[in-house]
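Here you go, one structure.
Of the protein chains in this complex, one is absent; all others appear in place.
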Amino acid sequence: MSASVDERHVAAGAVVRELIDRQDICTALAAYCRLADLNRPEEQVAVFTEDCRVSYAGPGRWIEGRTALVESLRRALAAYSATSHVLGLPEIDFLPESARAVVSTPVHAWHRRRDGGPDFLLYGRYDDEWRRTDEGWRLAVREFRTAGATGRDEAALNPLGRAR
Amino acid sequence: MSASVDERHVAAGAVVRELIDRQDICTALAAYCRLADLNRPEEQVAVFTEDCRVSYAGPGRWIEGRTALVESLRRALAAYSATSHVLGLPEIDFLPESARAVVSTPVHAWHRRRDGGPDFLLYGRYDDEWRRTDEGWRLAVREFRTAGATGRDEAALNPLGRAR
Partner (left out) sequence: MSASVDERHVAAGAVVRELIDRQDICTALAAYCRLADLNRPEEQVAVFTEDCRVSYAGPGRWIEGRTALVESLRRALAAYSATSHVLGLPEIDFLPESARAVVSTPVHAWHRRRDGGPDFLLYGRYDDEWRRTDEGWRLAVREFRTAGATGRDEAALNPLGRAR
């Protein structure tokens, strides 16, 4: 059994605490993907703060709060009979007060459509702000940015911002 | 040169020990994939305990022990002229006695067939039990679960268990 978050933070100095924080954020990043692939949006939103802000489709279009998010995730996942997300190594930067972290994580995601259309392969990056809460690290802001996609029109998705 | 497992465990408290254990498991997860892609099944089985149990194809069908496993891996790898496995961020939970860990790791794997058939792309997850041994962390139980595949019939593989 993992030591509880409290036990670990009392025992560890600031240096070790940051290593644990990184580990906890990585674990939560992974849980988000596992729960997406298992189609469990109700559990998936528990990775987020209550007042989270999330943007998947289109700059300036934000989903606000867990209640709106669970509906959005449910609808998005329902279009597929299977998905598989793999996250690459992340970059994690802690902000001065240590209770927030800016995290950028690449992702490759495969989607099999229910409607029999071609597989949808999505290549992109989650640009996040994570916040330390009493229940652990939670996603406060997530912006998905798309490098590109095959099998689906990507024009509606946030662009990665690649230099030309 | 990495400090030996013993040196590191004596020096480190329980908090740091768990961080090192996580690191050691991640390294062994990666070695399994490297050795698969290099087609070295004899070295690949060294990642497992002698009495390991492994299931790739079909619920309830278990390969038991290293001797059976090396034969199975050799046969499976021989069907391909090239493979490439990428593991996403894992989730690692230590069991109370600390000598065992439950680990779930997503994987995307590309396979080029020797018979000239279409590439086989496999999307899934390794659900593992790792055990701390005198030689380091070893895989005691591995169940591969499939989100989906292209280029090969996936019906024989363990399903991921996605909610409908």
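Per-chain numbering from 1; labels A and B assigned in written order.
Here, contacts are C-beta pairs under 8 Å (C-beta built on N, C-alpha and C of every residue); 3 or more make two chains touch, one makes a residue touch a chain.
Values in this document were obtained by computation on a predicted structure and should not be read as measured data.
Set against the missing chain, the residues B:Leu87, B:Ala101, B:Ala147 or B:Leu160 yield one that touches it, B:Leu87. Contact between chain B and the unshown chain involves residues 1-3, 8, 11-12, 16, 19-20, 23, 26-27, 29-31, 33-34, 37-40, 81-90, 108, 110, 112, 119. For chain A, the residues touching the chain absent from view are 13-16, 18-19, 22, 86-96, 98, 104, 106-108, 121, 123-125, 147-148, 150, 160-164.
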